[in-house]
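What you see is the complex with one protein chain gone and the rest in place.
Up next is chain A:
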Amino acid sequence: MFTEEEVAVFLEELEEKLQVINDNVLILEREGGNPEVIQEIFRAAHTIKGSSAVMGYEKMSTLTHEIENLFDRLRQGEMEVSETLVDVLFEALDTLKLLKDEITGPAGEVDVSAVIEKLRVCQLTCGAGGPGGAPAGGGTVPAPAKMSDSRELGDTPTPAQGTGSDLLLPVGQVAGTAAGLSATGTFNGYQTYHLTLELEDAVEEVVREAEVRGFQAYQVDIGIDQGCQMKGVRAFLIFETLQQIGEVIKSVPPAEDLQEGRFEHGFTVVLLTKEDAGQVHDLVFSIAEVSSVEVRPVRLQSGEKIPAPDAATGRAVKKEPAPPGKGNVKTVRVDVQKLDTLMNLVGELVIDRTRLDRFVEVFESRYGSDDLVENIVEISNHLGQVTSDLQEEIMKARMLPVAHVFNRLPRMVRDLAHKMGKEIDFIIEGRETELDRNVIEVIGDPLIHLLRNAVDHGIEPPEERVRLGKPRTGRLLLKAAYVESHIVITLSDDGRGMDPDKIRQKAVEKGLMTPEQAARAGDREILDLIFTPGFSTAGTVSDVSGRGVGMDIVRNQIEQINGSVEFTTAPGRGTTFTIKLPLTLAIIRALMVTLGDHVYAFPLTNVLETLTLKPGEIRRVRHAEVIVVRGQVLPLVRLAHLFQEKSKEEGKLSVVILGSGDKKVGVVVDRLIGEQEIVIKSLGGYLGQVPGLSGATILGDGKVALIVDARGIVKDAGVEEISYEVSRAG
């Protein structure tokens, strides 16, 4: 059996390859038979086929084999891309996803025979060439697909004996390809064992993984005495010896041939080991009848491959669409938890830095500017600089490109559009924009909801568009970009847009407003009603939307991660949603205030301004206190009331004006301390959500300060605002 870790590696790769197939089939549908795209899909299918076979997932292996066959024929130009083909491919892709679920969860038995049948029929009918079903062997390019899977290098001593025992999965995966490669090798004389190996993708991946774990890959060229009587035994012995210090992941010719003595004067292996080249050399050379040993480290250079010795394997051109600017970056896989821990430690540093700053201030005021003090100021400044840099770097390490979310969307839009009978051109920009992984996890759902809305309600059916004088095909643009210290994701459609008057009508129907209120309210206010729970602009609840998830949930989800969502719309011209998200969630700037004996923090994103008031400036509307700031009436909340604290307020009042969405509210506190960078700490699972609070932070003096849930306060105060409106009207 395979360990959990190995299965996880497999699943991760599977996920990645499925995405590749998905993306490329979409391109295929749009652009037809682009050779590069076909090649990409072929390769991905091939990889899945290989690894799923090794893992023993037969259905998956059979299905991908069939896909691979199909693409092989496409590649040879024996077939053409058609609509049926794309549909069948999507079906196959869905089946693969089901098969994946079968592995991960208690999903029901997935039947692959139907889709396999369709793929075969497709091969027969869509083809322009010869009989379908068995393209393997008939092609002119000896692609890895045709390599025999029957022989496994892994048959040699079990990896558990080697130091690289945890490499079991990839080794097996490699075995098939390694065996095939031998077919291209020709061994005619002395010199030929100095082969330059072409490393298959799979082998490269193994090598990369191994490097991460501290293994080095060597190409070992071994020459055997010409007079050697039992070459097979010798080779076996060499293998055995090498297994003691590492893992042989590949050999030319393959292990079986070697053991039966089917080689000339030498052979080549790729060895993964923690030993150095010299030791490997000495070890092999110590074996009798070994005439020469050459050990060379295997260098991996993505994109630039060591050319294959045989022209027939001219697959050396490797097209790996690397993200721009990433080039050949060496990477290490790090446990997410480790990153979180690092982030926490940096948080501690930030706190200590704040403490030191305070200390420096005291020092300066007490001792003036003597040398010692200046030294400390310098150290403090430097520490501050280093801490911010560290913080930034770790933050970057936690970042993932939004592609992780975006890549799932085109297929969804395609399917939706098909279902709704709409024609949509879905454009994605800024996939490479990076976001904190916690943020990435959250934005998926809101985005899907907005897209559904756009496809369902926004973009008109083609006929209607034509009638309106718009292009037949609707346009949907999803774009991510950095704006200052935020990420802004915009989703624009060129559809119907929203009509404030229709919403007015709806609001009255739903009893959210009286007809008079609705008539008096401004367009903006009316439009924002879409964020009210239970409000839907759809005339009919379709299969697509109206699943009980409304725009209110979208806004909530986004605000939960300190983001905001706004939109502009023009009837007949479309709607644009703008989602603004913070780069990270862990550290924020906050306004610190005191109330009673305690310190509270207001996230600066919600603080609009601060002011001091005389008690006489507070007015009353019914039972609610309000203040007038530059002509605008704002509800006033006393934090002391909210938190049932004893206030020390006297004389002048300190007020923090908070804003969220379009609402504003004034909050009375005892004293303003100032701005500070704080590390957000959760109150923990035991306490869960505490009303009015969004977390805690640790202050310079080691005490805990609570972070005020500014959005919550603004939201709750809104009720009073409405009551004010009502009182004004009545």
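Here is the rule we use: a residue touches a chain if its C-beta (ideal position, glycine included) is under 8 Å from a C-beta of that chain, and two chains touch if they have at least 3 such contacts; residues count from 1.
One rule holds for everything that comes next: contacts and distances are computed from a predicted model.
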(request) Between "Chemotaxis protein CheW", "NADH-quinone oxidoreductase subunit K", "Cytochrome bo(3) ubiquinol oxidase subunit 3" or "Urea ABC transporter substrate-binding protein", choose the name on the UniProt record of the chain that's been left out. (result) "Chemotaxis protein CheW"
(request) Among A:15, A:36, A:111 or A:348, single out the residue that touches the unshown chain. (result) A:348
(message) So one chain is hidden, and I want to know which residue out of A:383, A:477 or A:683 touches that hidden chain in the complete assembly.
(response) A:683
(message) Can you say which of A:645, A:675 or A:716 touches the chain missing from this structure?
(response) A:645
(message) I need the residue numbers on chain A that touch the omitted chain, in ascending order.
(response) 344, 347-348, 351, 598, 642-645, 681-688, 690-693, 696-698, 702-706
